[in-house]
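The complex is shown incomplete by one protein chain, all other protein chains being positioned as in the whole.
Order of writing sets the chain letters: A, B and C. Residues in each chain are counted from 1.
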Amino acid sequence: MTITPPELSVFESLESEVRSYCRGWPAVFDRAQGSRIHDEDGHTYLDFFSGAGALNYGHNNPVLKRALLDYLERDGITHGLDMSTTAKRAFLTTFQDVILRPRDLDYKVMFPGPTGTNAVEAALKLARKAKGREAIVSFTNAFHGMSLGSLAVTGNAFKRAGAGIPLVHGTPMPFDHYLDGRVPDFLWFERLLEDQGSGLNQPAAVIVETIQGEGGINVARAEWLRGLADLCKRRDMLLIVDDIQMGCGRTGPFFSFEEAGIVPDIVTLSKSISGYGLPMSLTLFKPELDLWEPGEHNGTFRGNNPAFVTATAALDTYWADGQMEKQTLARGEQIEAALRDIAREHQRSGAEFRGRGLVWGLEFTDKQRAAKVCARAFELGMLLETSGPESEVVKLLPALTISPDEVDEGLRTLARAVRETA
Amino acid sequence: MTITPPELSVFESLESEVRSYCRGWPAVFDRAQGSRIHDEDGHTYLDFFSGAGALNYGHNNPVLKRALLDYLERDGITHGLDMSTTAKRAFLTTFQDVILRPRDLDYKVMFPGPTGTNAVEAALKLARKAKGREAIVSFTNAFHGMSLGSLAVTGNAFKRAGAGIPLVHGTPMPFDHYLDGRVPDFLWFERLLEDQGSGLNQPAAVIVETIQGEGGINVARAEWLRGLADLCKRRDMLLIVDDIQMGCGRTGPFFSFEEAGIVPDIVTLSKSISGYGLPMSLTLFKPELDLWEPGEHNGTFRGNNPAFVTATAALDTYWADGQMEKQTLARGEQIEAALRDIAREHQRSGAEFRGRGLVWGLEFTDKQRAAKVCARAFELGMLLETSGPESEVVKLLPALTISPDEVDEGLRTLARAVRETA
Amino acid sequence: MTITPPELSVFESLESEVRSYCRGWPAVFDRAQGSRIHDEDGHTYLDFFSGAGALNYGHNNPVLKRALLDYLERDGITHGLDMSTTAKRAFLTTFQDVILRPRDLDYKVMFPGPTGTNAVEAALKLARKAKGREAIVSFTNAFHGMSLGSLAVTGNAFKRAGAGIPLVHGTPMPFDHYLDGRVPDFLWFERLLEDQGSGLNQPAAVIVETIQGEGGINVARAEWLRGLADLCKRRDMLLIVDDIQMGCGRTGPFFSFEEAGIVPDIVTLSKSISGYGLPMSLTLFKPELDLWEPGEHNGTFRGNNPAFVTATAALDTYWADGQMEKQTLARGEQIEAALRDIAREHQRSGAEFRGRGLVWGLEFTDKQRAAKVCARAFELGMLLETSGPESEVVKLLPALTISPDEVDEGLRTLARAVRETA
Partner (left out) sequence: MTITPPELSVFESLESEVRSYCRGWPAVFDRAQGSRIHDEDGHTYLDFFSGAGALNYGHNNPVLKRALLDYLERDGITHGLDMSTTAKRAFLTTFQDVILRPRDLDYKVMFPGPTGTNAVEAALKLARKAKGREAIVSFTNAFHGMSLGSLAVTGNAFKRAGAGIPLVHGTPMPFDHYLDGRVPDFLWFERLLEDQGSGLNQPAAVIVETIQGEGGINVARAEWLRGLADLCKRRDMLLIVDDIQMGCGRTGPFFSFEEAGIVPDIVTLSKSISGYGLPMSLTLFKPELDLWEPGEHNGTFRGNNPAFVTATAALDTYWADGQMEKQTLARGEQIEAALRDIAREHQRSGAEFRGRGLVWGLEFTDKQRAAKVCARAFELGMLLETSGPESEVVKLLPALTISPDEVDEGLRTLARAVRETA
């Protein structure tokens, strides 16, 4: 495919320098369907990025699209603040019936605003209120959002510096594998907690991702997560699982923590919860934590009803039985096998891979390599992004609805891009 | 109209106690069109609330709806992060041509995330980065959002307490009229700034609303705003106008600060910018402030393309000429005349009113009265909300597209509700 | 008197650049007695500075000296942490009998460490603990100390910048006269407190000096202090009077707040409490505020027993009757009369004066003038210092034990220095 220079001058002259993804993908995108996205010059790309995990069911999923169009056409409520609406009730009921009850999860549902960082801010507020303490423990290479509360528990130094104030009240602990197995799990963390002279402010809560997507596809073992949940219980800290990127089936089960068998006190969901890329987020918590006063946290777009409609359709369509989970794991095995081949072929480049379900990372000794692979993949008609503090990991994040053939196509393109950047 | 008890049990059992608007309006809303909103039991309400200012063009505005449906039907990009898309380009171009250029405003446009608090967080970050200082001055009764950065410059003690940490780096100054004209404008503020011993940390920026919507419909005079802009210039502070609720034509002109003839360094827009109640926000700033590094601030839903589509349609439809502004001011006069009558009739209750364009407040000596008026209005088939730190102000916020007859109807209902709560 | 260049090279090469007083007084001091201080080159200076108020009874006061020598000679406990000692008991008993009981003040006594900032840190800690709130209100041009807690409530921007971190949890309010009488007392402060939307974090306490010594000899009126005490009571804030510089008789009565008839909740004393220039400080508080746990605040030198000995001797000698207060007020009138003459003579230079007891300030339109006056006074054999945020005020702080003749001599020298710097 030949890429003719796209017309980007409007963006360059009118939009802020803060824009980033568009720099790696110099195209003007126009339409998309499933795992294919088309630019205005007629080029088509296979999408292995899926809106950073916001498009688990593919672009403009036809089932969701039908529900959305019907709703809009009949003048359903679009913007509802936190008014009661039929669309919200349908979502709440479906979420309860399809997701929570079958998993035996007893959570109250909060609509904290339309985006992930709103959900994290609400989770942190609630934890602090419940425990009467300010401190939060987060993990190395965590990513939780860009507003000041979420940013304070995010690891990336570059993004932290953007705050313009010292970010405090958070302390990082080592994520699983961070010290390469040279230190027993939670040795340091527990010692700090049990020692009245340690200097650690007693935390209200711990916030964790089960797989760190932005942080470099770092996968926590189930036993590590169980150890953490146990530590939280023993040391009177709330456990918050930020499932914004890894939830909604990305790792196989609906919630990424199901595999570990833990039950967090608070869970955040966003990205793919609407299923259609529409802004929506949820903060879930155990009923005894529902200490909010009416209106203590609010927000203009917390009642994005079109998103409730597509969310309801997505849950009904994909989660009423266990098919989606099985399919995701199957596609995951397909990817794993291919990555194993690539790693074997490029073992002199130190190629390593890791992941679960439909989230995978590929890393090389040369930290610049990942960016080169993604750039080459783009030229070859595929959207792939990097992650990690130094953008050193190639991140694979295809739609859960991708077909086996599309997976194969993507993996072949990836293999070629790796080969051609050696 | 008789209200039969609506079916609210799902909300009560599944949703968090944090919900608030739904408590004052015990109905389950289903459909809406223009200034009318319908519940599932067949009742219709005249909307003088407009999604807290997020629905300036009414519910499901047909022009915008057509554009949105067309876009969704043709599988336009829904979720785009900050990728370049045809929908974003159309919006940027239209915003430049219809809004910025005719007003001689030279602003770079940033998409900081889908909701107002994202826009404020980005504005504060940028101001701090540009000036290398942490402190921000805000005003009494300001409302800027619920995430920690925005909440620190918000006045409401109840919402501030929700933070669970001490909110610092912000200092409140008296908004216009706050001290009832007993103190010269900015006497205190300027004295603090000029005195090297005052103890005020030198501010990076001042953030202000031209009319405080949540704070009680407090209207700043044009000369006060000019005085503030002048003070900022003389004392090397950036001026941020938070135009999230008052922008997009609410006060008449597109930007609420146009009347004062000031040019803020940074402007935030959200609520009605998409025109259809879809989550979208903008942070605008002078080109010399575009100091962002690529990706220094990001967010999953900053590229909500369906919102770009309706935003573009709204600008094209309503702002290509000066009709909307004229119409808003005309409707405003209609409201002002009616409020004058109400105030005269209820002067023994201390009734007072204030406002501009299509944002008005009505206050009584008895601070409980406003809530009673709104409750009675609801029974009479009208959505009206209170504002102010003690919910002591009846807030009128009809759609800009409301008809003169609907305005009359609403004002008659309001007058009746006032009378019946005496 | 001709000043030959003193030998200062040791200080210049070995001591930090942070040193300051020594720069204005280029001499190496060796001995002192009463109000006279002698340098090693044989020059004698009349001291109108008194160790910034730490030497209210003059240098090496003979009565205190005798008590100190006796104590040291008999090997009395020198360093006692917070052990019970006979010297501490004598001090406590005398302080109770001579100072507290006659004034009907019921205060518990805390020895928070040897210096003023220790006393302020302890006061702020206790206030925060008692009220469960972080915020403290201080005043423009306040000075409370250099450690981080005290510095956060100190006004001087230059000293604040030395913190190296943003100083938060404090908010400045206008000191008496700050807005030149154009604003009713406490209008702004009370409005912030009563308004639930003001954005002021509810303060645990207010900390105030009755006369701001470092801030420019700003004298609060008695009615202003009473208004403040009343506001604190009505609004549930503790009132802390920092009497470190103005206590111990500087303004006439032992406590500077006696004249106003107020009873602070917490009082800090230091500087002249030992009477001999030895490091010692006290934090006093109402018994119901004695919420400390044993050892919750500690410090190595909080039991400086030689200081207890001289402190006891000073109280016994000077405060057993009302003579000291009368004498101070008489000397104060002597100074006031002379300053009136100087101000009249130099009214074209905008000379103004203010003060009470034995603390006075003299200010000119030209802000550089004060430093010139002090420099010229030094050449003429007199120690005088400036104060104020721009060192714009000549500060007169003679020993309370100064003789009328010495006062006259000093005032004549001052008058000459003013004249010769015109």
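Assume a residue touches a chain if its C-beta (ideal position, glycine included) is under 8 Å from a C-beta of that chain, and two chains touch if they have at least 3 such contacts.
Bear in mind the structure is a predicted one, so any value in this text is a computation, not a measurement.
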Option touching the unshown chain, where C:Leu124, C:Met173, C:Leu225 or C:Val393 are the choices: C:Leu124
Contact residue for the chain not shown (choose from A:Ala52, A:Val120, A:Ala135 or A:Met324): A:Ala135
Chain not shown, touching residues in chain B: 165-166
Where the missing chain touches chain A, by residue: 134-135, 138-142, 153-158, 160, 166-172, 174, 178-179, 182-184, 187-188, 191-192, 195-202, 215-216, 388-390
Chain C, residues in touch with the chain not shown (by the definition above): 6, 8, 10-11, 14-23, 25-33, 37, 40, 51-52, 54-55, 59-60, 65, 68-69, 72-86, 88-89, 92-93, 95-96, 108-111, 113-118, 121-122, 124-125, 127-129, 134, 145-150, 152, 158-159, 161-166, 169, 204, 244, 270-271, 276-279, 283, 285, 290-301, 304, 306
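Here, only the chains that are shown with their structure count from here on.
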Centroid spacing, where centroids are CA-atom means, of chain A and chain B in whole angstrom: 30
Where chain B and chain C are represented by their mean Cα positions, the distance between them in whole Å: 50
Geometric centre distance via CA averages, chain C-chain A, whole Å: 58
Per-residue overlap in chain A, given as positions that touch at least 2 other chains: 165-166
